[in-house]
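Just one protein chain is left out here, and the rest sit where they should.
The first chain written gets the first letter, and so on, giving A, B and C; residue counts start at 1 in each chain.
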Amino acid sequence: MENLPFEDLDGDTLHEECGVFGILGHPDASTLTALGLHALQHRGQEAAGLVSFDGKQFHAEKRMGLVGDHYTDPSVLARLPGQMAIGHVRYSTTGETALRNVQPLFAELEVGGIAIAHNGNFTNGLTLRKQLIADGAIFQATSDTEVVLHLIARSKHISSSDRFVDAIRHVEGGYSMLALTRTKLIAARDPIGIRPLVMGELDGKPIFCSETCALDIIGARYIRDVENGEVIVCEIQPDGSISIDSTRDEKVGPERLCLFEYVYFARPDSIVGGRSVYTARKAMGKHLAQEAPVEADVVVPVPDGGTPAAIGYAQASGIPFELGIIRNHYVGRTFIEPTQQIRAFGVKLKHSANRAMIEGKRVVLVDDSIVRGTTSLKIVQMIRDAGASEVHIRVASPMIFYPDFYGIDTPDAERLLANQYSSLDAMCKYIGADSLAFLSLDGLYRAVGGESRNDDAPQFTDHYFTGDYPTRLQDQETPPSTVRKLSVMANYG
Amino acid sequence: MENLPFEDLDGDTLHEECGVFGILGHPDASTLTALGLHALQHRGQEAAGLVSFDGKQFHAEKRMGLVGDHYTDPSVLARLPGQMAIGHVRYSTTGETALRNVQPLFAELEVGGIAIAHNGNFTNGLTLRKQLIADGAIFQATSDTEVVLHLIARSKHISSSDRFVDAIRHVEGGYSMLALTRTKLIAARDPIGIRPLVMGELDGKPIFCSETCALDIIGARYIRDVENGEVIVCEIQPDGSISIDSTRDEKVGPERLCLFEYVYFARPDSIVGGRSVYTARKAMGKHLAQEAPVEADVVVPVPDGGTPAAIGYAQASGIPFELGIIRNHYVGRTFIEPTQQIRAFGVKLKHSANRAMIEGKRVVLVDDSIVRGTTSLKIVQMIRDAGASEVHIRVASPMIFYPDFYGIDTPDAERLLANQYSSLDAMCKYIGADSLAFLSLDGLYRAVGGESRNDDAPQFTDHYFTGDYPTRLQDQETPPSTVRKLSVMANYG
Amino acid sequence: MENLPFEDLDGDTLHEECGVFGILGHPDASTLTALGLHALQHRGQEAAGLVSFDGKQFHAEKRMGLVGDHYTDPSVLARLPGQMAIGHVRYSTTGETALRNVQPLFAELEVGGIAIAHNGNFTNGLTLRKQLIADGAIFQATSDTEVVLHLIARSKHISSSDRFVDAIRHVEGGYSMLALTRTKLIAARDPIGIRPLVMGELDGKPIFCSETCALDIIGARYIRDVENGEVIVCEIQPDGSISIDSTRDEKVGPERLCLFEYVYFARPDSIVGGRSVYTARKAMGKHLAQEAPVEADVVVPVPDGGTPAAIGYAQASGIPFELGIIRNHYVGRTFIEPTQQIRAFGVKLKHSANRAMIEGKRVVLVDDSIVRGTTSLKIVQMIRDAGASEVHIRVASPMIFYPDFYGIDTPDAERLLANQYSSLDAMCKYIGADSLAFLSLDGLYRAVGGESRNDDAPQFTDHYFTGDYPTRLQDQETPPSTVRKLSVMANYG
Partner (left out) sequence: MENLPFEDLDGDTLHEECGVFGILGHPDASTLTALGLHALQHRGQEAAGLVSFDGKQFHAEKRMGLVGDHYTDPSVLARLPGQMAIGHVRYSTTGETALRNVQPLFAELEVGGIAIAHNGNFTNGLTLRKQLIADGAIFQATSDTEVVLHLIARSKHISSSDRFVDAIRHVEGGYSMLALTRTKLIAARDPIGIRPLVMGELDGKPIFCSETCALDIIGARYIRDVENGEVIVCEIQPDGSISIDSTRDEKVGPERLCLFEYVYFARPDSIVGGRSVYTARKAMGKHLAQEAPVEADVVVPVPDGGTPAAIGYAQASGIPFELGIIRNHYVGRTFIEPTQQIRAFGVKLKHSANRAMIEGKRVVLVDDSIVRGTTSLKIVQMIRDAGASEVHIRVASPMIFYPDFYGIDTPDAERLLANQYSSLDAMCKYIGADSLAFLSLDGLYRAVGGESRNDDAPQFTDHYFTGDYPTRLQDQETPPSTVRKLSVMANYG
């Protein structure tokens, strides 16, 4: 659930690109947006941005760092007046780390300004970017989202919402997107419905956000999920009332949500696709206990991601659940660039073994997923050093073989553990455990949705496990280009 | 276990003053000290300081903020060369927040410099300060520790260790203290042994630190606790070997460790006074289940402090343990001074109800302690809003009636919940729970030490519960003075 | 010559927009550019930017503040590798103060990137901006220069230099502009030649910069002025040699340099339009002494702008030149927003009377120009307070009646002293002097160029004195628009 800077160095976690939040017609629009983004912080800790419109002018604030580092400051919120706002938290997949890449992005149109915020990734973003540059567009940064902005600016439609719909018709991939114009809040979700997006309301005013936890923090009511391929346009009318219009591409098939939202990304207290994430994770642990039982003294979660599955495993197996690993919450910011000596302490900066629960015991370690395996290796070593007599690893998701192109930052395929070793035994030996087991794909489907995978029409997208990509991958079909890398490296100090 | 800034505003947690770490004769002295302090960060998040000696010169670095924000930076560590170092993390009880108060403190003596770091509080610090000022001493800041520094500087003994022993004979109260001179690392613990201090070794070099978790992070071995009233002097000899001498005041009685170290302060993976803190907390939960059983569907910890006791309660009662409250780890720094509007969201900035585990359920909420009760009130409300059918609070420690004077920051006595309501029922009603129970004092003694309280010679100090202070309180006997408040308010840059 | 922050508050000085510097083919390109910009700092103290190209990638650095605050830092220069660079110092006329407005500006083109830096102002910038937005261009900031960037990106020509020439054909007004592409350094000057631009060489490599003082600091040789309406394209050839091509619009008439370059903007040691600025200023003082003699004891310059003219006045009149006003060089940065109380000390923060040279004396105060007169008023008061028996003001330029639209920031016309009082006597009375005289327009022409004004074809542009604008003013013909003010207020920070 959480991506701390030091772990990034090892590249042994997956990263979600973004979280979005928007609200229309509420007097506390920017404060509520800041709170919503705070609840979505686990979806991106690199940077956060807000745009509000006060009836006359748009206001934008962008900052590197956490929402709570900046957007609870009265002077910052005072610079974001108005009854409508959208916001964005970001971990970068495409685009270097730079304030220019921080969303929402903004464009001045002939009919007034428009700001957009986007969670996901386009599979034809690079192709579109090249076409736009050839046609005289000037790009400021490297994020895919800027492509949409140019498509909007160049659309021949008049109204901003028509231009928005026109623009997203050109993009392919996974996206949940919000747009803010002088009178409208627009929400859109890609035809497959890969990334989540929900609709709620507070005091009768519409809200859109990535997860329900962002509704909970402000006491807003969940209404429904935005459907795959749907565009919802909310507009403030001259009398102050708000109209809500939904259109949906008729050609779209059934939704296929990203399974990793359940495995790792979404907050456990969120309801995603109508299902409790916490309950799904406990069920993964339960299925795992059934698929891969083991005789042991304690079930120990790898915190915090593995905790719900560990509780499920413990309840299903009857082995006591214990906090055998204690997490240090005080990992500072400069741990991003520690000395080599400190870096060598690796996982111990964040985790420590609780010797009293480990020494002389047979330990079942439950983790949510394994990416490259380097962290697992260190944790097993730490548990052994604390005196465990046996260490059994149980992973609450299948092996990862393929990269993602829809907004999850995956390491190069050859660095994935599953691609480095030909057998489970070899992996187990590498990690140093006494046994190793992964949840089956079918077990995962049943834990999340209650039913086995429908191979003719899979209920979710599971391409990282199966290679079954739900869209074409246009950018992958062309040779790599330097255009994606902005040709100016800029420091605006 | 963790004190986050926003909660501080409510004053509804207790704060430990400090943690200390020191090592002698190791080539990586300052890096190891930084890592040790990182493991002790839960004892003080306000500021951190390190002093090293490189054979020729002392080097000091002090910073507001977390250890990991500063002391993993290669350039900072490079400014702390040498084979001996001591360090300190701090949450302030006496002394305003200012870099001048950040420890270790340093004095130039005729025989060379001395740096000291201190966890605890003196009960005659103010009285001594007045005497020293009358005698021409110039104080730089408001911390008690500076008193010891002046006593050392004015001691008529020659050697720095003799001066140190001479100085601490004048102070009363609770202290675990480290000193660094040109050749020595000195450790001392007060005659009652209120604050913890342990001795370990790495590569044959002596280490002293507040808790064993600071040994674990660097792979050091625990040797023994420094005893109450003991002074241990480690000295580098001309041949590079290290001598270790211990002296102990013969008049001291048995140790009486602070019970709150077990209830709340120490890290669960630490061994304090020879006992696993995690095991003690689980035992508190177990005794609490026996003393105050309740029919319920789920046991939910108030994270993170209540988690071990909740596991104990669940195991003893057979009621399932569930994460019914999800904690947001991304509470930013400026949450220290949020807008009034955001402040109103209070506990929800840090905690959110996991509705799937709460709705329609009878919930046992387990917390480590209740100070003022304002946080409990909000958490009960949050759990009720999430649809709980019943909410029962179980507190894994007795009611708090009295202030501490040994290094724990307690609110004014009249603001303590136990002093505001005359009956348990009244408290329960205030908090809004269906039932409320506290662990008995005897239950706590048995959970921690295995035996009931020996009223003739209590095994621990428990003055916040009983008013039975283990030392005289000299500063409390004199009228309050303005001297404690430094008469210059200074802002250096 | 110098524009200090506190004076800005009074709006009683004129400000030049910018200075530019570029070099091609030199291994120390960015260091030399930084030094050149340092020498041009008097043309803009608000911000500075550099762009270099290292054969593979462009590198950009932008900073608010002085060149010497940032660009002498080894780590900043290390981020600007390559043998070609352009740079810019800026004081803003159009465009708010924001890093996004700091030049050089950069665009990714199909054929590679291009960076541009611009001194001057377009008289049809607003009109072009509106047309571009209607056509789908996305503007990032408010500077006029961005218009050129979009025109380049949209040009149908292939090569970057053809696109550049195509783009500047659309703009009207005053400009001296540099562009950097992957192989070329391009210099262009507007058809009237309002703003200066010179060509030099160092080690055989071409340099372009606003004034010769930027050549002097690096020991480069002055070659010639870029002519009005001329575009010079320097290109690195595959063999490392540099080709230089010049084209010039055949329709352009004779150059008409801005007279204020001589009166105030250019550094006294620069050669502008082939004439020593210092010599021109001394000649202004000499003509002023002839036109407006006065019996007095001392000639005192208003430092530093009035010093050369005061020396000329003293030499011509035989009255001794004395430093009767001492300038305080230590005007700090926060003087930008002082307390009201400190602001009331006004001119005394920067200037103080040297009583020994003033008391009991008849003083001739020589200044370069008078804009609103508020500073003159305070200086006269200060001189009188120091005991002067008489104060005579002599201004080394004519009265200012009209705003500039070519890159000089002038106050609203009605706030100009010359427009507030109908007679010289009334002005003199307002300022509090015993006498007041301005240099005649003809005197100025003769001081600068040696000849009287040719009314049929004036040798210089003198519109602020005469209203005789050398171009049409298209933006002034349309009603004011909000488009110029960017509709998003952004803080990226």
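Throughout what follows, a contact is a pair of C-beta atoms (placed from the backbone, for glycine too) under 8 Å apart; a residue touches a chain by one contact, two chains touch by 3 or more.
If you're wondering where the values come from, they're calculated on a predicted model, not measured in any experiment.
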Left-out chain, listing which of the shown chains it touches: B, C
Of C:Ile326, C:Ala413 or C:Leu473, the one touching the omitted chain in the full complex: C:Ile326
Residue among C:His118, C:Arg267 or C:His463 that touches the chain left out of view: C:Arg267
From C:Ala60, C:Ile311, C:Leu365 or C:Ala490, residue that would touch the chain that is not displayed: C:Ile311
Residues in chain B touching the chain absent from view: 51, 57-64, 76, 79, 99, 102, 106-110, 112-113, 115, 133-134, 136-140, 149-150, 153-155, 483, 486-493
Chain C residues that touch the omitted chain in the full complex: 2, 28, 31, 34-35, 38-39, 41-42, 45, 65-70, 72-74, 77, 213, 216-219, 267-269, 271, 276, 278-279, 304, 307-308, 311, 315, 320-323, 326, 328-335, 337-339, 341-342, 345, 348-349, 352-357, 385
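Just so we're on the same page, only the chains that are shown with their structure count from here on.
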Category of the chain touch graph - line, ring, star, complete, other: line
Farthest chain relative to chain C (centres taken as mean CA coordinates): B
Between chain C and chain A, distance of the C-alpha-averaged centres to the nearest whole Å: 50
Centre distance in Å when chain A and chain B are each reduced to the mean of their C-alpha atoms: 37
Whole-Å separation of chain centres (CA-atom averages), chain B against chain C: 62
